[in-house]
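All protein chains but one are shown at their positions in the complex.
The first chain written gets the first letter, and so on, giving A, B and C; residue counts start at 1 in each chain.
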Amino acid sequence: MARKEYAFYPGCSSQKGASASNYLTSVESMCKTLDIKITEIPDWNCCGASISYAEAGELPRHVMNARNFALAEQHLPGQEIVATCAACWLGARESKERLEHNSVLMADTQEALKEAGLSIKAIPEIKHMVEVLIEDLGYEELAKPVKKPLADMKFAGYVGCQTNRPFGIHGESFENPVYLDKLIETVGGEAVPYDQKVTCCGGALAFSEPDKAQAQIKDIIESAYDNGAEMIVTPCPLCQANVEVYQGQINKKYGTKFNMPVLYYSQLMTIAYGGTAKEAGLDGNVIRARKLEEFASK
Amino acid sequence: MTSVVATNQTILVVGGGISGMTAALEAAETGKQVVLVEKNPYLGGRTAQLYRYFPKMCHPTCGLEINLRRLKANPRIQVLTLAEVTGISGSKGDYTVNVKIAPRFVNENCTACGECAKAVTAEIDDAFNYNLGKIKAAYLPHAMAYPQRYVLDPSIIGTADAEKARAACKYNAIDLNQKEEQVSLKAGAIVWATGWQPYDAEKITPYRYGEFPNVITNVEFERLADPHGPTGGKILRPSDGKEAKNIAFIQCAGSRDENHLRHCSRFCCMGSLKQTHYVQEKYGDEGKSTIYYIDIRAIDRFEDFYAKVKANPNVSFVKSKVARISQDKDGNPVCWGVNTEGYKRYSNTHDLVVLAVGMEPAVKGVDIPAEVMSDSSGFIMADPKNAGIFGAGCATNALDVNRAVQSATAAALRAIQVVNKVARAEA
Amino acid sequence: MADMKTAAYICKGCELGNRLDAKALIQVATKEGKMNLVREHDFLCSTEGVALIKNDIDNEGVTHIAICACSRRAKTEAFNFPTVAVSRANLREGVIWVRPDTDEARETTQEMAEDYVRMACAEVKAMTVPSGNPNTGGVKTLMVVGGGISGMTAALEASRAGYKVVLVEKSGALGGWAAKLYKRIPTREPFKAPEDNGVADLIAQIEADANIKVYLNATIAKTSGAPGRFKVEIVVESGPQATEDIGAIVQATGFELYDMNKLPHLGGGQANVVDQAGLEALARAANGGPIKRADGKEVKSVVFVQCAGQRDATGEHLQYCSGYCCNASIKQAMYFKDSNPDIDTLILYTDLRTPGNGEDFYRSAQNKGVIFSKGVVSQVVPNGNGLTVKFKDLILDEETETEADLVVLATGAVPNSGVNIEAVAAPAAEESEGEGEAASAALPVAEVKTISILNLDYRQGPDLPQFKHGFTDSHFICFPYETRRTGIYAAGPVRRPMDTAQAIEDATGAAMKAIQAMENAGLGRAAHPRAGDLSFPTARLEGCTQCKRCTVECPFGAIDEDEKRYPLFNESRCRRCGTCMGACPVRVISFENYSVNTVGAQIKAVDIPDEFSEKPRILILACENDAYPALDMAAMNRYEYSAFVRAIPVRCLGSVNTIWITDALNSGYDGVMLMGCKHGEEYQCHFVKGSELGRYRLSKVGDTLKSMNLETERVLDMEVAITDIETLPKRINEYAAKIMEIGFSPFKGF
Partner (left out) sequence: MSDLNQQMAVRYKNNFLKEIEEQAEMGNWVKMCMQCGVCSGSCPTNFHPGWEHPPQEIFMMIRAGKRDEVLNSQSMWMCTSCYNCYVRCPRKLPITHIMHGIAEYAYRLGRAPKMQPTLHLSKAFWNNCTKNGRVNEVKLTQSLYFKDGLMAGIKMGLAMKDVALGLVKAKRLNIMEALGGGHKCKDVNGIHKMLAKARELEAKRKGRQPA
């Protein structure tokens, strides 16, 4: 019997072979160590993400999330939903909030769900994995399993937008949230202060407006370098991808020499808990975090 | 032991700022018995912490001197400092009030000669100057403090410092055995004039108050400009003591904001317009002020004052609520936003940013009897049932000094109506 | 004066004993001060010390005491002996705290102390204990002029406190402006919707109140007398003239709207353009139903133009903001939205001014669909059956226009404050030297009214002096009710532009002050700022030359002229500033405890060393409210200054009589420093015109100096604020140095 159980909502990017598969890998290792049982919501579907607003409209977007709620309720009764992807978490929370505060929307949603043979009684709580870690467990508990503190490694904790706004992590400020820094320190690393912690990476506009997005990404990486960071750490798959994969293009465009690994908090924790590079999904990083890989292999 | 002479024809005034003093004086000068309760060791409240008043640019201490003279000349007012009301029972015309009096550790013998301060070595935060500086733990709160008696900070009681202070006093004015007292007194009517507190600027996270040393509040700026202040009246910025000549004033810092204070605090526009005068006064044409605002609320004849400031080439106005503040490598605050008049983007670097924080009623969270109603912002509202407890000054609304005094004068009459009724009944 | 017994007490506490030669001070008090009784004490303000003095008063018959210790501002509770005349020699803040504790300084410091002892002894002997004003009136009836919200509130609040009230209203009904309103701006939580105008309720209360006597269709023919004994003649239209005995007066005569016909470019005077009063009339007619224009057409779109003829920089219209109009337009827009949400309501403003909880009212209007645009209207022109409003949209940064069935101009308030007595030159002003400067700036827009409201039978004119833009406001931040006519207080929009909620608060405060004035007049006590002072000016008329300076200069219009043109003092109008005393060229005016003599005696008491001593003497006459406390606080900060100055507090620069200066110079002083408050438009003098009049008078001293062949620098007029604690000692020392340059006065030793 695990000490905590959750209905797990990995989201599209955290699947085998998907853009955040390494996130999934590390989360699984991390949860194993922490004795957290996460059970995938059977047949869960995409949250629609913010970007679908134009084509989806209002109700269909909520209905997509509502389906996941209904499935979780049905198959994993009494369990809170935990998401690892910022967009999934935000999308789901928004739908929960909107449906609970708008009886018309709720009625329409139920009617639509009927088409799929589903219905909602009470929408479960929806948490981001980070909330599970720092609220349900707490920093002390997270520190206990640390076998290999990530000594003399400098990380820039990049919180970004959607794990931070509009809901954010309880008790954190929108402008200068510190939970990520605290997580880094909990596993023995050094969190460097820098002023692009919550700057937007451009989100989905990395596809549609690459120039604007990459200009913002450049600011983030530059500031991380300027403040002595060796690696960037983030809780969001989209942030991770955007900040990591466009560095080559940015170097071309701006003549920079960026080669900054961008990791998930869960990868740090897995390594600090004594996991292997593979268990932490370090092989899944496009820009390899050599220093961390060597450290892991020691 | 403090003895208080009070009956159900006595008017109790809670709060010794300009509103409380006014209510007390107006009532006493009409022949009423008054007890004035103040939680600080001195009277004068927040007005005593202002350098100048708008629109006259005159000095609050000038009016304070007159009020203190009125007070000294009036035998009908008993003043209790370091005192707080802890409970009120009874009803209109017949209240019983419990007051907690904290020890001052200095008695009436004190001649304010200052020998104790010389003897003491420990230092504490200078509360009168919003903790911008340090003072000795035996102190006179400020130059015009009334009662004109020193105070020993509780932190040194039981230490060698306290003994040094006692030894240094030739007049047996220092009494280290003073204890907290609870006194109970009668009152026919109560005027609640507990004033206001500046909104906690740390809650306005985009402005990074508390993180960036060169982002300060309007009340702190008053102390910087005041010759009695921590910099002796020089406008020096906290981070490096450099002369701050290019200053940003951000209006509605917390006010008119559903995330903070829903009401408009009224005084802050005039306050910042006034403070641009300080910059001009200290630095002449080298001093530059920029006011970021939503609406300039220079109501009635204050418009003249606004017009004068607008005419000053060293003051510029930007119609914009600043979105966020960052800090550059030299510790200069940078204001980011958009001028909504014609949509012009800006990121302006300043030496110092002054947040025009709004007024939060100090009554908030204070337990006063149910018959006192407060509005959605926590200000006391006049009770239609006309009970015997009346709000005065900034406890009732966001007011400038002038209007606070009006309100206090009105409250004095409302209180007098009650005690006169009692008197007629007993006659 | 027959059985005067004097005593001096030398305190040795607070280092005085160590720093000064107490024995010598006792000598001085005895030999030169000629005090019947001289005592020293180690700690005079202690219980024992005070008991010692008390005992001398009770058992030794001491009537006059000189306390030689700390500043008169310190230890006031301890040294409080109301039954005897008391003077204070300021040996602590005035001497040892401003002097270095060094051997070379000791001699001059001691001399300083000895002089202050001499001065205290001389002063107290010239004083008598004020006996109170014999010429009081005990009338406790309040007169309220104006039957609007403010007037009715003042009347009811005074009545609730147990006072009789006479309420005079010029129209045929109570209610004033508020009665014209369909509804009013909310005064209580929730601040979301217009509320009942409250008039009916007030009228009902007044009619039910036996304390309140109402005169309708009534004006005031004459107001004579003083607080506690006003006689008011009331003329009732087509009725008998009445006379009332009145104790104090509240003037709540309200305002009228600025005439929109002066705003043709905004459509003022055109069809379908109304001011806020006009809209209220339409709303009352509609009474919740669809609001119709004069031509009967139902209004489907309305534009509100804020600041119409207000906040005007050209000087052509009102310069000020009337404060309430933003909320009023919001309220009026709600009239439309509440009757039909589909009506287009647009409010064009530059700064929306809804202070305090008005912000809730603003939000509520937005919620109801009222549109707010930041724009400046250039023109309103007819357009078919409607109007076109041309304006610059400041947010979208473009010239644009919109159509409307109806346009409402928020034109703002003009006070009904009666005659501007300073604009229409007061009678015989030219006879006085003071007046020329005294006249304050007249106003461009608010036309000079010629019909008086109070018809005061005062030497200085028939109405309350006006402050700015025709309002009868006070210029004091800390003392908003202080008019320049004792016992007469303004309330409501006549005092300052304000909305209903404020007017109610304001009227209650004014009633408070009026009641207080009646109570104090009855006891012969002064009103603010010398509240409780029992002294009052008296004149030896046999010496009077009828020059009228006192009657013209009195900042409070307290002095009339009798049929023989002698000054006629109205003590309960007097604020005890002493300006009359300072003005009197033949020095026949004095107070019992403050006179040409009490100060003159101190000046003469100072020991003047001969020119070879290298010790000049400089006289400081310092305003007791600002300059003297500044000197005290400089001392508390241990800022040192010259040992050659001798400071005497005065009630006001206005009370300084030139004779003090000429006497000082004649008796060999080398210089005189006059320290008074700021004057002019932003004056800080607590007697309003006192320091200004004083300065004007003293500027004439120059001629005297010439006639005495003395350098003009020997008299220095300084503006001192209470915060000048750091600069004041510097300026004193600079002046002392300057005197050394100029050299010593030739008048020494005469």
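In this text, contacts are C-beta pairs under 8 Å (C-beta built on N, C-alpha and C of every residue); 3 or more make two chains touch, one makes a residue touch a chain.
Remember, it's a predicted structure, so these values are computed and weren't measured experimentally.
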| item | value |
| --- | --- |
| For the chain not depicted, the shown chains it touches | A, B, C |
| Touch with the omitted chain, as defined above, among B:97, B:190, B:322 or B:418 | B:322 |
| Contacting the left-out chain in the complete assembly, out of A:7, A:36 or A:63 | A:63 |
| Residue of A:99, A:123, A:142 or A:161 in touch with the missing chain, whole complex considered | A:161 |
| Full-complex contact with the absent chain, from A:22, A:186 or A:270 | A:22 |
| Residues of chain A in contact with the chain not shown | 12-13, 15-22, 43-46, 48-60, 63-64, 67, 104, 108-109, 111-118, 161-162, 165-166, 174, 199-200, 202-205, 207-209, 211-213, 215-216, 245-246, 248-249, 283-286 |
| For chain B, residues in touch with the removed chain | 206, 252, 256-260, 294, 319-324, 336-340, 343, 345, 347 |
| Sites on chain C contacted by the missing partner chain, in the whole complex | 344, 362-363, 366-367, 369, 371-374, 393, 395-396, 400 |
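The rule we apply is simple: only the chains that are shown with their structure count from here on.
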| item | value |
| --- | --- |
| Most centrally placed chain - per-chain CA mean versus overall CA mean | B |
| Most contacted chain pair (by C-beta pair count) | B-C |
| Chain whose mean Cα position lies farthest from chain C | A |
| Whole-Å gap between the CA centroids of chain A and chain C | 67 |
| Chain B and chain C, separation of their C-alpha mean positions in angstrom | 24 |
| Set of chain B residues in contact with two or more other chains | none |
| Of all residues in chain B, those that touch chain A in their complex | 205-206, 208, 211, 324, 326-327 |
| Complex contact set, residues of chain B against chain C | 18, 22, 25-26, 29-31, 51, 53, 56-67, 69-70, 72-74, 108-109, 111-114, 140, 143-144, 148, 170-171, 226-228, 232-233, 256, 262-264, 266, 295-304, 307, 319, 340-343, 375-377, 379, 381-382, 397-399, 401-403, 405-407, 409-410, 412-414, 416-417, 420-421, 424 |
| List of chain C residues in touch with chain B within their complex | 13-15, 43, 45-46, 70, 74-77, 157, 160-162, 188-191, 311, 313, 319-323, 351-360, 374, 394-395, 397, 468-469, 471, 473, 475-481, 496-498, 502, 505-506, 508-509, 511-513, 515-516, 519-520, 528-529, 531-532, 625-626, 629, 633, 636-637, 678, 682, 684, 686, 721-723, 725-726 |
